[in-house]
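Of the protein chains in this complex, all but one are displayed in their positions.
So, subunit A:
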Amino acid sequence: MDCKRCNELISDNIDNKISNWDKEEMDKHLKSCRKCSNNFRITKEIVDSLNQLEEVKPPQDFSANVIKEIKTGKGNKKMSFKRFLSYAAVLVCGVFVTAIVLQWPFSKNDYYSSDTMAMQEESAYRTMGDLNGAEITEDKLDSDLGITDGGEMSYNNVFDRDKIIYHGDINLDVKDSEKASKDIRDYIEAQGGFIENSYSNKSDENRNEPYTNHSYIVFRVPASKFNQTMEKLKEFGEETSTNINSTNVSTQYRDIESEKQSLEIQEDRLLNYLKEAKKVEDMITIESELNRVRTNLNRLNTELTNYDRLIDYSNITVNLRESKTLTTTIKSPFGQLIENISKGFISSINLLLQSIAFIIVLTFRLIPFLVILLPIAWVIKKYVLKR
């Protein structure tokens, strides 16, 4: 037996896991080889020392502590919290890294944020009655048209600024509805507008209601003076609500115009035929055809004039409400308080929803990265951490 084989068998020999034949061979070798016999002796000494080690005893209250721990379930929670923390940390890091890599999704370029921006703009102009709002609507209509018509027409053709019908609604609280309506009429006439419809209602003086008399006026002003008029109307009382909307009729207008042109050409031709016609029967046929074309032409002309009128003269409805307790003098802060609370609440909910949507989108965006990162993490876990 050589030293190498002997070295391999030392451990087995100590534990009596050696065959009789090997044992005999080994004994022979140990007698002749000083190095191996030394190794054998030392190994045996080490094993003996380890066997004779004093037992270490757990503390007296160990069992009681474990039972207590089980009852409270504390030990378990501690671990799961730690685990949760590490997962949370990874998630937060992931979110930040992705946010940087993919750009922050709340930027203007993104899907939902641009929607909310538009919503905000719209609602801002509705509630505040800001006249710049009208321009925003125009832009919006403009872009809407741009989308529906596709790229067939150029930008300027799609949006014909002149073919827009404006309509405004304004509700006012006034001290004296009669005086206010008279002032408004005067102002409208001075602007070159005219009253289309007006109505006023006087209620019983003795009934003690916060709002008694009310009236409304529908009038038309030149489109060029629409914004100016809406602004001015607010000075006649305390504004409670304003609504401006606009309809773009450019497409319809253009269609009618082209139809009209083709009918005119048809009319010219029919007139020529009529001149050349020799037979009475032909003349009658042409005449009746000409009649049909002219009727249609007239109808189209009327439509166009109607549109022109609507476009040139914007429609404004003013509702006047006579209020005994007019709030121009003392302004209660609580009305706004509730409004502010609700605004804040809604905006928080929106933010929350956006965040949730963001996380969902992010999760799916991350999947391709995970495909690469997970095996790497697994390898790290397996080979680096285990060591």
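The rule is simple: contacts are C-beta pairs under 8 Å (C-beta built on N, C-alpha and C of every residue); 3 or more make two chains touch, one makes a residue touch a chain; residues count from 1.
One rule holds in what follows: contacts and distances are computed from a predicted model.
The chain not displayed here is annotated in its UniProt record as "Sigma-70 family RNA polymerase sigma factor", chosen from "Sigma-70 family RNA polymerase sigma factor", "Tol-Pal system protein TolB", "Probable chemoreceptor glutamine deamidase CheD" or "Cytochrome c-type biogenesis protein CcmH". Taking the complete complex into account, A:56 is the one of A:56, A:100, A:190 or A:338 that touches the chain left out. Note on the undisplayed chain: of the listed residues A:3, A:70 or A:93, the one touching it is A:70. Listed residues A:10, A:30, A:233 or A:263: the one in touch with the omitted chain is A:10.
Residues of subunit A that touch the chain left out of the display are 7-8, 10-12, 14-15, 17, 38-39, 41-43, 45-47, 49-59, 62-67, 69-71, 75-76, 385-387.
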